[in-house]
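Omission of a single protein chain aside, the complex is shown with its protein chains in their original locations.
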Amino acid sequence: METTAHLPMHAGYAERVRASFARQGAMALIGAGLVEVRPGYCAIALAPRPEVSQQHGYVHAGILAALVDSAGGYAGFTLFPEDSSVLTVEFKLNLLAPAQGDRILAEGFVVKPGRTLAITRGEIHAERGATRKLVAIMQQTLIVMRGKADSGNAER
Amino acid sequence: METTAHLPMHAGYAERVRASFARQGAMALIGAGLVEVRPGYCAIALAPRPEVSQQHGYVHAGILAALVDSAGGYAGFTLFPEDSSVLTVEFKLNLLAPAQGDRILAEGFVVKPGRTLAITRGEIHAERGATRKLVAIMQQTLIVMRGKADSGNAER
Amino acid sequence: METTAHLPMHAGYAERVRASFARQGAMALIGAGLVEVRPGYCAIALAPRPEVSQQHGYVHAGILAALVDSAGGYAGFTLFPEDSSVLTVEFKLNLLAPAQGDRILAEGFVVKPGRTLAITRGEIHAERGATRKLVAIMQQTLIVMRGKADSGNAER
Partner (left out) sequence: METTAHLPMHAGYAERVRASFARQGAMALIGAGLVEVRPGYCAIALAPRPEVSQQHGYVHAGILAALVDSAGGYAGFTLFPEDSSVLTVEFKLNLLAPAQGDRILAEGFVVKPGRTLAITRGEIHAERGATRKLVAIMQQTLIVMRGKADSGNAER
């Protein structure tokens, strides 16, 4: 897929993402950390541990979903206008290999920004030492909630 | 969709699901509880709290995904043969309304069991007092891992 | 899933769907016929024949997709306001069994109507004599294109 340079519509786009991430209790609970925010891109990392596992000891598909849904959502949010917030309309996740290793990295990439909807894709890699394995891919639809700053409660 | 009666292939199907659920660190971490297991059906509940929220205070889409992915996976697992385990191939989740209330209930229903793959659908309702609101729907593909009992580590 | 009674916002909802269907060259090309239109529901049928097959002689997954995408889209369109048209944002299709028989029936059901987006699900059955087999299920997101009557060209 071609890489397109994306232009943010809001100078404080990265700070806004960091503040929003900090309000996500779920990210703190699972131990996820915000790694990188760029226009049209966001990366979130997690260290695998028993508390986020499924029954075989790998990272739970739902935890992977939480990581990559947030990464895609914040990738989209970097390109949203000032007085707006972001909600996920839907996403689809394909699991390719067991998620295990030193670090799980979920990345979101904006494929198409838009006035009302934004489309992203996501990738999750499991890293162990110098090796990196693709463990999941995602496609996601976001909606721009205009007139509703991210800091308050949104009504959909 | 017609309701079909499903027949389990393994007498201890419900016990097997309960034992597997108990090994999922992620379900304990987010505070999810197994509510019901029947052939071709599983229900998992969660009490909303700040630790599982997104930035607006609703339950995080990824936490919803974890609940319904597990509900669908265990619905499928009730119909799998004895010496097998279950892995999610993929799922797709549509978010319909903010998830808030006294209890979030995720249900998985087997649409088509199979020798190699099983297809499920899922629903998530938010309950408040006597009211019940549909907040998400899911479609999921599972794979039957034969010759790999659920209690050990699976290699995909 | 509970069945909810849906109320159309436009008295001519059925006629509008029929007129729109008649403008779909693709439906005529594949030989699809509009079977039923009700508020929140639409059914489209196809007689299997070699011209719509894949390499094994069953109805092609893409043809099934065309049927159920239209059925879901028109199910949603029955609930849209007068001066609007409908576009598919995305859909996901699970194929459960080979599509063969006397008639393929694709049905769309509105799960959640909305001001901007509508969510539907779909089912495809293959009918042979008195038997009826579920061959595919779908989940779909639609967008309401306001101020753009269906008869003209829409710009997204």
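Letters A, B and C mark the chains in the order given here, with residues in each chain numbered from 1 onward.
We adopt the following convention: contacts are C-beta pairs under 8 Å (C-beta built on N, C-alpha and C of every residue); 3 or more make two chains touch, one makes a residue touch a chain.
Note that the structure is predicted; figures quoted are calculated from it, not measured.
Student: Could you tell me which of the visible chains the hidden chain touches?
Tutor: A, B, C
Student: Could you tell which one of A:9, A:35 or A:111 touches the chain left off the display?
Tutor: A:111
Student: Consider the whole complex, including the chain that is not shown, and state which of B:92, B:121 or B:148 touches that chain.
Tutor: Touching the chain that is not displayed is residue B:92.
Student: Across the whole complex, list the residues on subunit B that are touched by the chain not included here.
Tutor: Residues in contact with the chain left out: 89-90, 92, 116-117, 139, 141, 143.
Student: Under the stated touch rule, tell me which residues of subunit C contact the chain that is not displayed.
Tutor: Residues touching the hidden chain, for subunit C, are 20-21, 23-30, 49-57, 59-63, 65-67, 69-70, 73, 85, 87-95, 97-98, 150, 152-156.
Student: Against the chain that's been left off, what residues of subunit A make contact? List them.
Tutor: Interface residues of subunit A facing the absent chain: 1-2, 92, 94, 96-97, 111-112, 119, 121, 123, 134, 137-139, 141.
Criterion: only the chains that are shown with their structure count from here on.
Student: Using Cα averages as centroids, what's the distance between subunit A and subunit C in whole Å?
Tutor: 32
Student: I'd like the Å distance between the centres of subunit A and subunit B, where a centre is the mean of that chain's Cα atoms.
Tutor: 22
Student: What positions in subunit A touch 2 or more of the other chains?
Tutor: Each of 89-90, 92 in subunit A touches at least two other chains.
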